[in-house]
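Written out below as structure tokens is the structure these notes cover.
Removed: one protein chain of the complex. Kept in place: all other protein chains.
On to chain A.
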Amino acid sequence: MSTYKVPTMAEMAGKGETPEVLFWVGCAGSFDERYKAVTQAFVKILNKVGVSFAVLGPEEACTGDPARRAGNEFLFQMQAVANIQVMNGYEVKKVVTACPHCFNTIKNEYPALGGNYEVIHHSQFLQQLINEGKVALKGGGEFKGKKITFHDSCYLGRANDVYEAPRDVIKALDVELVEMKRCRTKGLCCGAGGAQMFKEPEPGKKDINVERTEEALATGAQAIAVGCPFCLTMITDGVKNKEKEAEIKVYDLAEMIAKDMGI
């Protein structure tokens, strides 16, 4: 019996090996009960396709994104510099991550601190695997013919101009992709960016995630696809708030692909 493998950079280095790509798991991917399923799904895909990858495991630390956006530059740089030391120590060249916040920080902000890597988001990675025919989609899975809407996360979309990769991944599933009124460059935030994930919202008349969820529900989709751990939490909470858990599910792209692959 062969099981899924999750090699760490330390283990591989011990064997004198270097993986092609480092999978940056992120804090939500490591600790969030719901979001761990996304990490597991992505790792299964990597195994199935035979991608040479490793994770940092216990050596990974928060990229520092929420600290930086909350104004604490010292803390951000402490985290960043420590992470860069670890990654440079393993001579990391390429990084893939499912979290747009980690993606943005490592790709755009680590170079100024000495961390230069090719960084891609898992939506782009999955798109490449699909285009190269490495992911064998069955197309007849539970999503076939269903209406799916995609929620653009700010740090993937506007922050880094990645709009089509996640949509191409969804379309590969033989589903009907329906767009919300505000999408792509005009996509509405889930409410969690800029460290809002870690505090209560300021006083207002409505929560942002509820506003966004209402828009998703208005499309009549049976599932909302996301590509960000914070968006997943916020939109899932929004669906609960509207008491629509029975009618509409919230998935990460990697989960949808893994489900279709039957893994």
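Here, a contact is a pair of C-beta atoms (placed from the backbone, for glycine too) under 8 Å apart; a residue touches a chain by one contact, two chains touch by 3 or more; residues count from 1.
Simple rule for what comes next: contacts and distances are computed from a predicted model.
**Q** One chain of this complex is not shown here; going by its UniProt record, which of these names is it: "Proline dehydrogenase", "Heterodisulfide reductase subunit C", "PadR family transcriptional regulator" or "Molybdopterin synthase catalytic subunit"?
**A** "Heterodisulfide reductase subunit C"
**Q** Given that one chain is not shown, which residue among A:Val21, A:Leu129 or A:Ala192 touches it?
**A** Answer from the full complex: A:Ala192 touches the omitted chain.
**Q** Which residues does chain A use to touch the chain missing from this display?
**A** 1-6, 8, 25, 27, 29-31, 36, 39-40, 43-44, 47-48, 55, 57-58, 60-62, 64, 66-75, 77-79, 81-82, 85, 104, 107-109, 112-113, 154-155, 158-161, 185-186, 188-189, 191-208, 211-212, 262-263
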